[in-house]
Structures are given as C-alpha cells and as structure tokens.
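Just one protein chain is left out here, and the rest sit where they should.
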Amino acid sequence: MRKLRMGMVGGGIGSFIGDVHRKAAGIDGMIDLVCGAFSSSAEKSRQSGKALYLPEERCYADFEEMILAEKQLPLGERMDFIAITTPNYLHYAPAKMALENGFHVVCDKPMTLSIEQAQDLVSVVEQTGLLFALTHNYTAHPMVVQAKAMTANGDFGKIRKIQVQYLQGWMSSAVENNESPKDFWRIDPAKSGLGGAIGDIGTHAENLTEFITGLRITELAADLGRFGQGRILDDDGNILLRMENGAKGTMSFSQIAAGEENNLSIRIYGEKGSLEWHQENPNELITRWLDEPKKIFTPNGNGLYPEAALLSRIPAGHPEGYLEAFASVYRGFAHHLMLILAGETMGSSHYPTVYDGLRGLQFINAAVKSDSNNAAWTKLE
Amino acid sequence: MRKLRMGMVGGGIGSFIGDVHRKAAGIDGMIDLVCGAFSSSAEKSRQSGKALYLPEERCYADFEEMILAEKQLPLGERMDFIAITTPNYLHYAPAKMALENGFHVVCDKPMTLSIEQAQDLVSVVEQTGLLFALTHNYTAHPMVVQAKAMTANGDFGKIRKIQVQYLQGWMSSAVENNESPKDFWRIDPAKSGLGGAIGDIGTHAENLTEFITGLRITELAADLGRFGQGRILDDDGNILLRMENGAKGTMSFSQIAAGEENNLSIRIYGEKGSLEWHQENPNELITRWLDEPKKIFTPNGNGLYPEAALLSRIPAGHPEGYLEAFASVYRGFAHHLMLILAGETMGSSHYPTVYDGLRGLQFINAAVKSDSNNAAWTKLE
Amino acid sequence: MRKLRMGMVGGGIGSFIGDVHRKAAGIDGMIDLVCGAFSSSAEKSRQSGKALYLPEERCYADFEEMILAEKQLPLGERMDFIAITTPNYLHYAPAKMALENGFHVVCDKPMTLSIEQAQDLVSVVEQTGLLFALTHNYTAHPMVVQAKAMTANGDFGKIRKIQVQYLQGWMSSAVENNESPKDFWRIDPAKSGLGGAIGDIGTHAENLTEFITGLRITELAADLGRFGQGRILDDDGNILLRMENGAKGTMSFSQIAAGEENNLSIRIYGEKGSLEWHQENPNELITRWLDEPKKIFTPNGNGLYPEAALLSRIPAGHPEGYLEAFASVYRGFAHHLMLILAGETMGSSHYPTVYDGLRGLQFINAAVKSDSNNAAWTKLE
Partner (left out) sequence: MRKLRMGMVGGGIGSFIGDVHRKAAGIDGMIDLVCGAFSSSAEKSRQSGKALYLPEERCYADFEEMILAEKQLPLGERMDFIAITTPNYLHYAPAKMALENGFHVVCDKPMTLSIEQAQDLVSVVEQTGLLFALTHNYTAHPMVVQAKAMTANGDFGKIRKIQVQYLQGWMSSAVENNESPKDFWRIDPAKSGLGGAIGDIGTHAENLTEFITGLRITELAADLGRFGQGRILDDDGNILLRMENGAKGTMSFSQIAAGEENNLSIRIYGEKGSLEWHQENPNELITRWLDEPKKIFTPNGNGLYPEAALLSRIPAGHPEGYLEAFASVYRGFAHHLMLILAGETMGSSHYPTVYDGLRGLQFINAAVKSDSNNAAWTKLE
C-alpha cells in the first residue's frame, strides 16, 4: 500500500479551517498533500503552496485548473481526492466537478447552499460510486462514539429527552466592522446560504443529536435571533425538537453568547439513565443512572465499547482534542479509500457522508421556514 | 427584641419540606417553633409535636383549631406567624384564614391551585398589611444575588439570551406504583393544580430567571411531556421564552430526566458577558467576558457586590447549601417582622412575596394553555 | 424527652467560630442556647447575650461564674453542657472546670496548648464519665463517612498512598498589621501553642486522614515554613507520612497559599481503587478503579453505605455544607446525651472525642520536633 495523495481547494495560509484539514490529514501518516488551489488569486495560491513546501507546478490558480491538470498526470502521481475547505458557497461546484472527473471528495459543512445542490451531489455520488466524506468532526470523538454505542445497546433505555446546545460568542460585537474581511462571507446570504449560525454550528448540533440517538428529528419549532445590528442572517436560535420515537427536546445555538468559546454540549435522557458530553472537555462522558452512582468514561479507559476504544491513538489520561477527532474523519475516509484501491470492499463507512450533508440542508431549511412562520411546527423532509 | 414564634401547618415527622422549613427557621436563632397542626390526623399531629419537643396543648388537630386557639393566647405567648408546608391544594385556605386573623404567613410554592386564589391572597395581604413570604429559596443563594446585582449594574450589558433548566429524575419510573402514597398528591390534578412538574419545579426556573434578569417573560411556547404511563399531569417540558426587552431563551424542566438529582441551572448572556450558575454546586458563579478570562466568584470571596456578600454566614471556602438559602428567606422575613414589631418600617422586602406567588400561577397557566394549543405562542398576563 | 440546654464560652457577637457553633447547634432543633460567658469583658458578654435574645441574668462575666451559677439552678433549668469556642489557650481551663462540676463539654480544636493538658483532660473525662465532643467537623460530611465506610469494607484494598492538603491564603499578607486584633492570638505562641497553621488546620488534615483510613501515622518528617515577616509560628508545612500498615504519603498545609480559600482535600490510594474528596465541593466523593469507570457518589445518592446515607438531612442534589457537617457533630453528641439522660447507654460515640484531641496534640508535637531537627523522621507517641 502507499500513502494517499490529497489536493486541496481553499485553505490558503491564514485560513483556519484549511490548516485544520491539513493537520488532521497529517496526524496519522496516511495522506500526503500533493497539490492545491488554495486561494481565489493564482498568486496567493502559489505563495500558500510554497509555504506548504509544494512544488510550484502543483499550485493551481483555481479548482478547475487543478482537476483538469491532475487528471492528466500519471496514475502513480496524480491526487487521489480533493479536500474542499472553502466558504459554503464554494463547496458545490468543486465537489461536483471532482466527482465527475473521477476524484473522491472530502468536503467541509454545510455541504451546499441549497437542498437542490445537496440532492444533486447525492445523485452524482451514487452514480459515480466515489467516496464522499463530510467533515462533521465532532462525531468522531471517542466519547461521542461511546455515547452512540451505549444508546444503541439500550444502556439508557428508550430515549425521552434531549438537550443540545452550541454556543459561541465571537459575533457578539459587530464583526461587520472588522477591518479584516475574512469572515464577511458568513454574514452574506449569497455566500453562506439561508442560514447563518444555524448552518455554521446548528448543523453540528443536529448531526450530533441524530448520530448519538440514532433517531430522526421529525418536526421542529424554531425561534431564530438576529441580534447583531443590521444582520440579515440568524446569529442565534432556540428550537423545540420532536423525535421520531416521541422524545422531545431543545436545541439552542448562538454566536452572540458573549464569552463562550466553542461550547457544544449535549444531554440525552432515557428511561434508565442519561449521558452528558461537552466538546470543550471532550475526554469525559458523564453518565447518570436510576440506581447507580454517576459514572465517568474516558478515552481508552475502563468500560468502553470496542468501537469507542478503537478511536483512541494514545493511552487513557493522554487527552486528545479537536484535531484528533477531525483526523479520525480523515482516517476513516483513508481506510475506506485504501481498501477500495486494494480492490476490497467495506460494509459500511465509519465517517459522515453525502447523506449527512443532505440532512443538514433539510434541517436548515425546516428551521428557517419555521422561524419565518413565528416558530410554527415544521416537518423535516 | 425577642425571638419570633412560629406555628406550622403540615410538615409532620417524615415530611421532607416541613423538616426543611424547621431547620431553615432554626439556623439563625431568630425563630422558635411554638405550635403546629402537623398532619391531617389529630393523633399524628400530636405525635409529631411531641417528637419536636412541643407541649401537647399546642399540637393542634387542624389549622382552623390552631389559628383560633392561638388567637386566644396572650400577646406574649401566641405565635407570630404560620409556616404553610402542606401539599399545593392546602396552601390557600390556611393562608387566607391566618391573614384574616392577624397572623403573618410564610408559604411554600406554588402558592395556590388557581390564579383566582392567588389574586385573592394578594387582595387579603394588601388589605391586612400583614407580611407574606413565599419560599422561593433558590433566589437567596449568595451567588444568585451576585448574579442579579451584576446584571442590574449592567456588567453584562443588555441581556440577549437565557437558558434555564430544572432537571430531576425521580419520576422516571412509575411512582404511581410506590407503596408509599406520600407523593401521590403530586400526580393528582385535584391536589397539585393544572401543572405537574411545571408547578413543582418549573416555577422555580421561572422565578430564578425573572429574579436575576429583572426582566418579565412576555410570551412563551410550551411543549409539555407526560412520559410516565397513565400520567395526566406533565412530568417534563420544553419552553421557548421571549422577554420584555427582546431577549430570547429556552426553559427545560423534567422529573423524568433519569439520573439527575436536582439540577437547576441557568445561563444568561448579555452584550458584554455572561453568567452561569448551578444549584448543585451553588458556591460558584461562573462569568465569561468578551475581553477577559473567565472569572469565578465565590460566597464571601473577592469582587462581590455588597448585597451578595451580606448573605454569607461563614467565610469564603466554607460551603453553604440548600438549607442556608432556605434559611435566608426566613431570615429576611424575620428581620422584616422584627422591624415591624419594633414599630419601624422597611423600604423593601428582601424575600419573595405574594406577588411572586401570583406570578408563578400566571406562568403555569400560560404554559399549560400553550401546550394544549400545540405550543402556540401564549402571552403571560 | 426535652431539648438540651447549652451554655457557651466565648463566641461573642462578631466571632466567626462562636456563631458557627450556635448555628450548628440550632439546625436540628435539639438544643437551645440558654446562657453564656461570651467575652473577656462582662459588658461585652452581656451585649452579646442580649443580641442572642438571652435573659440578662444568664449572661455571665466569665466561665467560672457561669459554671458555678448554673450549678445552683434547678435541674430542670440549668445548662446540660458547655460549648467552648474560645482561642486555643482558653480551652483547657473551662473544659476541666465544667467536667469537674458535672457538665458535659463540646470543645473546639486543637483541644489544648500542650500534651500534658490534653492527657489531663482525658483523665478527667475518664474519671467523671461525662461526654466530651471535639468539633472536628470535617469528618461528619456524608461523603467523608462514605469514604471511611468504603475503606473499612476493603473496597479499595490495602491502602498504599495518601495525599492530604489543607490550603488557605488569608495569612499571605501581614495580618500582623491588621487594625483589628481579632486574629492576633493565632500568631502568638502563648495563646496558640507550639504550632501555628499546623494546630489550626494541620490537625484537621491529620484527623481526616486517620479517620478515613482507620490507620495511625507512625512517623513523619516535617518541613515547616514561616513565610510571613517576623512570624514565629509556622504558617506553612510539608510533611512526609508513614502509616502503621506501610502506606506512605504527603501532607501539605498552608495559610500563605495565596488565593486559596479553605481547600482541604484528600486522596487515598489502595491496591484496587482510590478516592478523592474536596471540602470546598463536599457533596462529591470521586472514586477510581482498576477495571471500572470513575464513579462519583453523592449524599443521599445511589450506592451509599447506610452510615453515610443516614447523615443527610435532605434529598440527593440538595447540597449541604460546612454548617450541616458541623451540626452533625452536635447532633451526634446530642443523641448520645439524650440517651444518657433517658437512662440508656450507647455502644460507641459517633462524634470526635477527647481522644481525638489528644491525638491532635501528639501530631503537633511530633511535627514541630521533626521540623526543629531539619525534618528528621520523628515517631508519633
């Protein structure tokens, strides 16, 4: 076997999420960055590539050039897949073109601007049979997988109640007045989509909830807020949830929760017990029980289900964090791709896919629709 | 000055909340228990009184007997006030009769079964000019008062977002099947009122929210749950909140949150900072800021406003708990009553009153009405 | 039965520990304060008594007067016991005189200034057969009793390692320069004894260690610090411990640990598991295991031994604190005394006694001796 070759779209020097993708792809030693179209300007793309120790000829002016040029390279040299790390409005086109030209895709979320684009990507993935990973990184934490496994195994009994929140404070003040335009796309409906905070972080909360519980949200009542002066897109939201099995819950997300850094937290209550997990302290899974004391699970610690234990790279007590969970999405994707390149098949993928991306868009759409209707109950497709 | 004399309604031996009232009244050495109608049976009332070291002649068969008999005693002997610690449906009658016979009142919450009863008590209190304390104990924690003072002083800026929850798990299983009928009244609409969990604990969440923020809830959308088999009253609820100043929020409460003990928690976000407080660890007030590190305040610790510092009985680092906060309601009431007995006046009462009781009923009514209307937005009176 | 009658020595208005004793004695409704010699001046004592609603004739000028006068009162009126809440150097004389005149004693710690005095009190207690409670309050927390029970039941296996610390910061600056002389006695060897911080808080750490483990400290090597300018008594200390069963450990205490409030913490490691407890968050007992996840016990929560469950006054999730644990010492003492007054006997006392007081003096002496010998190993008597 050989290391996989990654080409990158977006993620020029200074980009937060591009750097995250590169570090995540680098941790496990399975992937080499071999080329990129890192920026909207050819010159900046070249500078970024140089800083990443890439040869000049593989720093491309744009993703179209990259896809076409790489396709011309010998099989033993050309990139295997592209990683898309651009703003939301620049996900769909490179993803589609890459797939249509035979390249697998890793894509940031939310997957597209609209449901129609999302459905189209689903079709293309199904037609081409290529791999598509969506970087819903939080579901790859060992303690989140332990939570999912315990829930699936019925440890908590039938699920009744959910509380999920994703709270940030960085848009408390008017980012619109920042000198740097780096985040301007986030508040521009044309570039961000129908949803603001709901797309950026609400989709993580939705994905985490459905991932752990294995239950679909069937309807929701969403009261979105736009607290920043002149802001068109939501920067805050409160949602009532109803799940397919009768469970109820609340979701709260915000980018104007002053002082919060990146507080994604979830509590799930079943008939026999409950769980609690906090992204900012991800190496603990707190569980409570009707008849036993509170138990706290840790990565690679005692009492884990195998699927959770497998995710840890290092022994118990050695904390892993955001990058490692992100890396586990890449590792899952890379394992799958290596198997396929070796001519083998894999039953199921252990990473989020194009269907998670479509689901995210369905969620955004339903919430925005509910909100525009004074938080009326709205069904998810 | 002399110690105040308390008569008790309800709270026979074995009662949780009656014992809490007695211990709370005893901590600060300002109040003596002198008589009681502790139980629905005269014999049980007498036994309870004996266990509490009371003389037999002041253990009464019922509250009517107690109020009338005590009224006949000389001024220097008779009780000054009654403490009502019975189930919800037995608050209104003794409160009204006590007031009408010249006794001040301390009453447990929710104050009455209906808004009409609540409004009537407001009238009687206003007509008689007697004192009426409602034991919303959680607002008397030093760190809750610090939270209120910081909010009132504008430390957090204009409030934008609220998250409040009150989670218990003790009704996860069918308490209806318990051998002991002690808690049966809680699931009986005739004895508990329109609300189940919302009356028992939701009103605490409502009171805490309005107390700290100084803001009124103007409308709400409530989705209540009845998860226990055959349960008529709610045992769970999720509510969207809108506040008078435009802030939004969620409230979640439950008595089927398996494994939770008594998790009342609140987070409040303003334009400049935010606060977080947990009843189960009440000696910490966590604050977050746009430009400064997280700061944690402690009772009698550094950086407190005077009104918070005044509430502590012991030095920083010596935890106070549930009973002490409960006792602070009694202490505030006792201070006020002593002033009045000494012929002085006090500007404002530092304890919850009959108006908090009325507010609680308004909240219950609005939530139950919203819920019966599929969580439609409903205004609070 | 009747309520017990307490006379108090020391604890005038403004005293921290006197007020603690009164509140602790008041919580459970078993004890009435009936008289006191509250201060070194007769006038101040009278004022304190008045503020405590006592009749003037039972506010005494000094403890000698109180003991002699109370002895003359009829049996149905006179105090049953005295509570000694004075500085260290004023424990011995009132304790001895009270016992010799037939009064039981509750005494603050450290019990006396010297081992000789401590041994003398042991003799007097043994000769008179009267009760003597020492207020080592921390051992009465439900989670400390759970820790002791688990250790005694072998849940953790043979104990191997101990870490105990008691850290305060209030003497970081020169309290010697304070305007108020209230704490001056603490830094005066004539009034405080051989030890400074070691007597004030080190004895709590020693008592907690031997209480939970059931093991005696057999030798120690103590390196005491005197960081405050011109301070004669220790304000800090680090000690190596060796226990009777071969376990080893460290103790660290300080009153110059800047920023610490009242951080008494202990960790105990056995062959099969370990425990951790923090006084500032006393309602959690953290346990760790070779083969199971971390388990956290809570007062009145799941999985407790009966002796721990019995100590809680209120349901799980309703935090109790410093005063309640202090009150449990009084409650244990009061139960014992009521039994005796009723002519019954009790197998063993559930509160610290004169022997704990003697042990504390042995510990202070050994540590001071070791320190004066450059931390040489020194045996405890």
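As written, the chain order gives the labels A, B and C, with residue 1 at the start of each chain.
Following the convention adopted for this analysis, a residue touches a chain if its C-beta (ideal position, glycine included) is under 8 Å from a C-beta of that chain, and two chains touch if they have at least 3 such contacts.
Quick caveat: nothing in here was measured; it's all calculated off a predicted structure.
Asks: Taking the complete complex into account, tell me which visible chains touch the one left out.
Replies: Every shown chain touched by the left-out chain: A, B, C.
Asks: Any idea which of C:Thr112, C:Gln165, C:Asn283 or C:Thr378 touches the chain not displayed?
Replies: Looking across C:Thr112, C:Gln165, C:Asn283 or C:Thr378, the contact with the absent chain belongs to C:Gln165.
Asks: Give the residue, chosen from C:Ile256, C:Leu337 or C:Leu358, that touches the chain omitted from the document.
Replies: C:Ile256
Asks: Touching the absent chain in the whole complex: find that residue among C:Arg5, C:Lys96 or C:Arg288.
Replies: Touching the chain that is not displayed is residue C:Arg288.
Asks: Quickly run down the residues of chain B that touch the omitted chain.
Replies: Contacting residues on chain B, toward the hidden partner: 289-298, 301-303.
Asks: What is the set of chain A residues that contact the non-displayed chain in the whole complex?
Replies: 1-3, 16, 19-20, 22-23, 26-30, 33, 52-53, 168, 260-263, 279-283, 298, 301, 313-324
Asks: Considering the entire assembly, which residues of chain C contact the chain that has been omitted?
Replies: 156-157, 160-161, 163, 165, 167, 169, 172-173, 221, 223, 225, 227, 236, 238, 240-242, 248-250, 252, 254, 256-260, 267, 269-274, 287-290, 294, 374-375, 377
Criterion: only the chains that are shown with their structure count from here on.
Asks: Connecting every touching chain pair, does the picture come out as line, ring, star, complete or other?
Replies: Complete.
Asks: Distance between chain A and chain C based on Cα centroids, please, to the nearest Å.
Replies: 55
Asks: Roughly how many whole angstrom separate the Cα centroids of chain A and chain B?
Replies: 44
Asks: When the C-alpha atoms of chain B and chain C are each averaged to a single point, how far apart are the two points in Å?
Replies: For chain B versus chain C, the centre distance works out to 34 Å.
Asks: Tell me, which residues of chain A touch at least two other chains?
Replies: In chain A, residues 289-290, 294 touch at least two other chains, as defined above.
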